[in-house]
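Omission of a single protein chain aside, the complex is shown with its protein chains in their original locations.
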Amino acid sequence: MARFLVRRLAHAVPLLLIVSALVFLLIHAAPGGPLAIYLSNPNVRPADIERLRHALGLDRPLWDQYWSWLAAFMKGDWGYSFSDGRPVADRILERVPATIELVSTSLVCALALTIPVGVWSAVRRGRWFDRLTTMTSMVGLSLPGFWFGLLLQMIFALALGWLPSSGRATPGVGGAVDHLQHLVMPTAVLALVLASSWSRYLRGSMIETVGQPFVVAAEARGLPAMRVVLRHALRNALGPLVAIITVDAALLVSGAVVTESVFAWPGIGSLFTEALARRDYSVLMALLMLSSAAVILFNVAADAMHAVIDPRVTG
Amino acid sequence: MLVCLIGAAAAAPRLAPYAPDQIDLSARRSAPSAAHWFGTDELGRDVLARVLFGARVSLAVGLLSAVVAGAIGVAVGGVAGYAGGMADAALMRTTDGVLSIPRLPLLMIAAVVLQPSVPLLILLIGGAGWMETARVVRAEFGALRGLGFVESARAAGAGHLRVLARHLLPNAAQAVAVSLTLAVARGILIESALSFFGVGVRPPQASWGNMLYQAQASLSTEPWLAVAPGMFILLTTVAVNLAGDQLARRT
Partner (left out) sequence: MTLRSAGLAFLLAATAVAAGCGGHAGVTAPSNDLLIVGYDREPDTLNRFSTHILEDIQTCIVEGLTTTDEQMRVVPLLARDVPTLENGGVRLRADGGMDVTWRLRPGVKWHDGTPFTSADIRFTVDAINGPNYNPESTDGFDRISSVDTPDPLTAVVHYKEIYAPYDIQFIRGALPQHILEGRDIDRAQDYNRNPLGTGPYRVVEWKAGEYILLERVPHYWRGDEYPKIRQILFKFIPNTNTRINQLKSGEVHVVALVPWDKYREIADLKSIVVKKTPGNAYEHVTLNERHFPPFADIRVRQALISALDRDQYARTILDGLAPVAHGPIQPISWAYSDRITKYPFDPAKARALLDAAGWRPGADGIRVREGTRLAFTLMTQAGYAIRENIAQAIERQLRDVGVDVQVALQDGTAISSIWFEGRFDAMLHWWQMPSDPELTTFFAADRTPPAGRNIDYFRDDELTRLLYASDRTVDRPARGALLARAQALITAAVPEIPLYTVTRLDALPASLVNFKGNPTNTGIFWNVHEWEIK
């Protein structure tokens, strides 16, 4: 196991290097740069732009910029933001807790929905519960996140007045209750979308495993049906589900971009939107590298978990 | 049902009561009525006509991008899960690499750089969405291989391709069908998200995605603008899902 982990993590390094070069090229290929925003001010003249371009090092060749970025990044120096001049690490670290909070509660809630729904609708395939959850997940799959978020705001914040419409806490109030109230709607959006697709997968593989010889055999041996389902069928069906969850970890980064924007959630998703709009290269690079690294770590962890759940599969 | 939807899209010019880009500024934002079943939008265009014409774009984007994603995913995941060893490691690390770049941001940047047409959009969305299928197929194949499928088939004299196509793929069909089903809805929604950032299907051409995006601005004043495209996306998701179930059951 330890060897497996070390090997996988060693593989991750060249992977991250390639990803970084690719992403660097891509974001520089997008029209406009960190200085483009100044062009909309009539008082900013070409001389000003040239002066700033030189001061920020944007007039150097691209490979040179990449190289110095990489060298500094390796040493732990993430540079300064092109928009507000603060250290990139500061800008990101102050946003991380909000995103971890949102993503982890969403993951937990999504799992809490997925497992009972997926198992039960597979076992009772075609019955009313299966139909109902199938329909619900279809709706969940068909609604864009930005849309679902606005709908919730209109119902729970505007019409009913139960929940704050957006933000992470009421300034000057704070406290656990206030915090939880702010968390409900963005979590619901992310969790519902995830659970909609995960429960489809789980239902699908449960239906397959329930029909497999070893499950039939276990049932024939007279084991209680529920125990067979949970011990044998679910265990076997978890493999593909874990594979999906790891994939969706990456998707969650994108999902959080939209959800955080709709709910004015002060996490790294909204920082990304802001940085992309400003072409804040240093912040963008650091964010994309961080999320890539996080996804790779998540994958390794999931593969390790997969190997534990299903010992026949080894990395 | 799916056939009906595709049929409606194909027959859009006949079915639609108006041209999809016929502007009538004196009849803007009118609620659903006998003249306009789904109402009219900000420019007085008939929503029904736009939904029907939008079906051509959205169904193409959803279905074809799912096919692209499915084909790449099954190939990569299938080979990795079947071959194991070095090939598996190499393919799956590549998958991890592609996967580790957040998809929507990647697509946003790519769309900004390329200003894609509809066919290119399909390739982009499909090309950015195959990793899930690959991982599912690989996990399924790995599990099936462990159950002794391959050895018995090989012992019976079957070639690699035959084992893959005849023995492994049918058993993983349920999972593949689910992931393809999801990919259709996701493709349509990604196009919607791209419209949100102005890099999806360009107006005045209609797609369900850009109609939904345009409708969100007036959600509280003209909610009907969202009903039609929303319903059609839902119908498509359900139809594809049913078709997927059928397909999986038959194999």
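The chains carry the letters A and B, assigned in the order they are written, with residues numbered from 1 in each.
We take it that a residue touches a chain if its C-beta (ideal position, glycine included) is under 8 Å from a C-beta of that chain, and two chains touch if they have at least 3 such contacts.
Keep in mind the model is a prediction, meaning the values are calculated, not measured.
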- Task: Based on the whole complex, identify which of B:V199, B:A226 or B:V240 touches the chain you can't see.
- Result: B:V199
- Item | Which of A:A36, A:I100, A:L132 or A:A217 contacts the chain that the document leaves out | A:A36
- Message: Of the residues A:W69, A:F148, A:F263 or A:F298, I need the one that contacts the missing chain.
- Response: A:F263
- The missing chain sits against chain A at residues 30-33, 36-49, 51-52, 55, 80, 83-86, 91, 94-95, 98, 105, 108-109, 111-113, 115-116, 150, 153-154, 156-158, 161-173, 177-178, 180-181, 183-184, 187, 261-264, 266-267, 270-271, 273-274, 277-279
- Item | chain B, residues in touch with the chain not shown (by the definition above) | 21, 23, 25-26, 28, 42-43, 112, 115, 196-199, 202-204, 214, 216-221
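Note that in this section only the chains that are shown with their structure count from here on.
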- Item | chain B partner contacts - residues on chain A that touch it in the complex | 11-12, 15-16, 18-19, 22-23, 26-27, 29-31, 134-135, 138-139, 141-147, 150-151, 154, 158, 197, 200-201, 203-205, 207-208, 212, 236, 239-240, 242-244, 246-248, 250-251, 253-254, 257-258, 272, 276, 288, 291-293, 295-296, 299, 306, 310, 312-313, 315
- Item | Complex contact set, residues of chain B against chain A | 89, 93, 96-97, 99-106, 108-110, 112-113, 131-132, 135-136, 138-140, 142-143, 146-147, 171, 174-175, 177-179, 181-182, 185-186, 189, 192-193, 196, 209, 212-213, 216, 219-220, 226, 230, 233-234, 236-238, 241, 248
